[in-house]
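A single protein chain has been omitted from the complex, and every remaining protein chain is retained in its original position.
Every chain is named by a letter (A, B and C) in the order it is written, and numbering of its residues begins at 1.
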Amino acid sequence: MVARAAREIAPGMVVNLGIGLPTRVVNHLPADFPFCLHTENGLSGIGATLPPERADRNLIDAGGAYVSTIPGSAFFDSAVSFALVRSGRIDLTMLGAFEVSETGDLANWKIPGKFSPGAGGGIELAQKARRVVVLTTHTDRDGNPKLLSECTLPLTASGCVSRIFTDLAVIDVTPSGFALRELAAGVSAGDVRHATGAALEIPSGEIPVF
Amino acid sequence: MVARAAREIAPGMVVNLGIGLPTRVVNHLPADFPFCLHTENGLSGIGATLPPERADRNLIDAGGAYVSTIPGSAFFDSAVSFALVRSGRIDLTMLGAFEVSETGDLANWKIPGKFSPGAGGGIELAQKARRVVVLTTHTDRDGNPKLLSECTLPLTASGCVSRIFTDLAVIDVTPSGFALRELAAGVSAGDVRHATGAALEIPSGEIPVF
Amino acid sequence: MILPDKSVAIAEAVSRIGDGATVMVGGFGVPGTPFTLIREIVRQGPKNLTLIKNDANERDLGIDHLLASGQVRRLVTTHIGLNPRAIELMNGGRLEVEFCAQGILAERIRSGGSGLHGFLTDVGVDTELARGKTTFDLDGKTVLLETALRADVAIVHAVRADVFGNLQYVATARNFNPLVAMAADCVIAEAEELVPLGGIAPDAVHTPGPFVDCVVELQELSREYDVVRR
Partner (left out) sequence: MILPDKSVAIAEAVSRIGDGATVMVGGFGVPGTPFTLIREIVRQGPKNLTLIKNDANERDLGIDHLLASGQVRRLVTTHIGLNPRAIELMNGGRLEVEFCAQGILAERIRSGGSGLHGFLTDVGVDTELARGKTTFDLDGKTVLLETALRADVAIVHAVRADVFGNLQYVATARNFNPLVAMAADCVIAEAEELVPLGGIAPDAVHTPGPFVDCVVELQELSREYDVVRR
């Protein structure tokens, strides 16, 4: 799933990867792949993640991981960082999700009464990146679907998600709802439909496997 | 008059000097006087004005004069420069004037039908500097008063001027109008009243001469 | 002319923070947090503070000390998920928390620091962060009014300062520091290194000296900067 998501990144893109699964996407790209990773705490051109013994105390990503620079990196303040986000200079962001609706609404920052740490930079990334894709398990820990006809949790942004990568499938958000595009190895279209809490368009013919 | 105006600058101040007469004020301050000159095209800590043969093509003030830096100078962009102005970090500005009213209104950027090059940075300096003083001849070339009960020209900012230095006098703008504070050598209070187009409060007793 | 010297002792600088003050604090996680100035605020003990800061640090780090000492009444922030104490105080009603989207907090601070009254944006318009905000119709699009933020005092951490208050930050320790350094009536910078006038190249200044009121040279670097081994 992470390896499949990595193919979403085209040469030349500026990409912001959300905390968690998305940050692992870079491990699946060739070392000479030409693109730029942005982190909202003020760096374009993120290099390798570093272990504590090699870390620079002043150089982290927005998730608090110690990172490094590459030739051509730039540091900037938080206002400039979000100027990049809001003015459309982030070509792609990959985010985690609690819920995604069939119209592309995203909920990933708050569970009322349980989890309300604040939205951080997620709202602007979800609303303003040119393309938003989600990386998530298809269901939550209790087996409940995360892909729903409507979100039940407070939204991060409405109608923002274009594509969802899960452990079961690649699914697009289309004007007519969720559409199955690819299947994980060993998973059937029926499995995906069963784990999805909304209508799922399944193409006729063979479905590619990732 | 320029020498007298120079005494308006207190140690520690950040000062912006308008084009023309005001820029000559610095010549009347000791070399070790601790203050900071700001220019709106992006420099704090202006040093000496330079002749063409010693000029840096990239280093001018807002009036286009070639200037220099001093130890501790900083360059910044035009947004930051006016952030300084609007947020109250300019302690004092000295500006030229076409007209000043007895309520401190200033007109110095436009003469309809004759002169309308645009306001440049003057509006924000006049409205936002913590203290605005004007350096001007007391009358225009035709002998008409520049200190008036009301301005006739388009305003730069209303109620902004605290004090006026002219070739004849030092005059404060008070809640009750213009008040004579000091006289140029050889000038009488009557001369000043005659050359002023509004009521002028003249203190009883001796008036200091500059 | 020469530029004025603004270097002062830490106790004098921090004494500008009175009870009830609004204090902006630089930093994003550990980098750029003015740990030593925060410790001095704990020592001097002003109460009922409103803090404006990207995050609440982690337990026993940075502004968590001010939460632990009960000096904070209100916090304007973007994310407090790494500080269980902040979450507990908020949930218990002992800390008022206002959440902003991160770039919107940055921009509200910059707006105040730029002498503006606020700005219009569609960020968050479909979310609960829009609740209670004034909306406008701008060419058929709904936008929110986000008001400018200013503080009585801002505290920042710089890697280098000259005595006039020109500041440089390093790496991702820049973050909110240049913004809060614009937006307070009194701006206090702690610096790892204090250099004489001329020690910072004019093209390489991140915060111009006219924004800064007090410069405090750090005698030693707080242990709170140490690399965290999770």
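Note that in this section a contact is a pair of C-beta atoms (placed from the backbone, for glycine too) under 8 Å apart; a residue touches a chain by one contact, two chains touch by 3 or more.
The structure displayed is predicted, hence computed values, not measured ones.
*Asks:* For the chain that is not shown, enumerate the shown chains it touches in the whole assembly.
*Replies:* Contacts of the unshown chain, counting the full complex: A, B, C.
*Asks:* From the list C:Thr22, C:Asn54, C:Ser114 or C:Asn166, pick the residue that touches the absent chain.
*Replies:* That would be C:Ser114, which touches the missing chain.
*Asks:* Looking at B:Val2, B:Leu29, B:Ala48 or B:Ala119, which residue reaches the missing chain?
*Replies:* B:Ala119
*Asks:* Please output the residues of subunit B touching the missing chain, sorted low to high.
*Replies:* These residues touch the chain not displayed: 39-43, 52, 55-62, 64, 66, 75-79, 81-83, 85-86, 110, 116-121, 123-124, 127-128, 154-158.
*Asks:* Mind listing the subunit A residues that contact the chain we can't see here?
*Replies:* 11-12, 14, 26, 29, 31-38, 43-45, 47, 69-76, 79-80, 82-90, 128
*Asks:* Given the full complex, what residues of subunit C touch the hidden partner chain?
*Replies:* 107, 111, 114-122, 138, 141, 143, 145, 168-171, 174, 202-204
Basically, only the chains that are shown with their structure count from here on.
*Asks:* Skipping subunit C entirely, trace which chains still reach each other through touch and list those groups.
*Replies:* Without subunit C in the graph, we get A | B.
*Asks:* Hey, which chain ends up farthest from subunit C, C-alpha centres compared?
*Replies:* In terms of C-alpha centroids, the chain at the greatest distance from subunit C is B.
*Asks:* Just the number, please: Cα centre separation of subunit A and subunit C in whole Å.
*Replies:* Here subunit A and subunit C have centroids separated by 29 Å.
*Asks:* Calculate how many whole Å lie between the centre of subunit B and the centre of subunit C, each centre taken as the average of the chain's C-alpha atoms.
*Replies:* 35
*Asks:* If you average the Cα atoms of subunit A and of subunit B to get two centres, how far apart are those centres in Å?
*Replies:* Between these chains, centre-to-centre, one finds 56 Å.
*Asks:* Subunit B: which residues touch two or more other chains?
*Replies:* Not one residue in subunit B touches at least two other chains.
*Asks:* Two-or-more-chain contact residues of subunit C, please, as numbers and ranges.
*Replies:* Residue numbers touching two or more other chains: 110.
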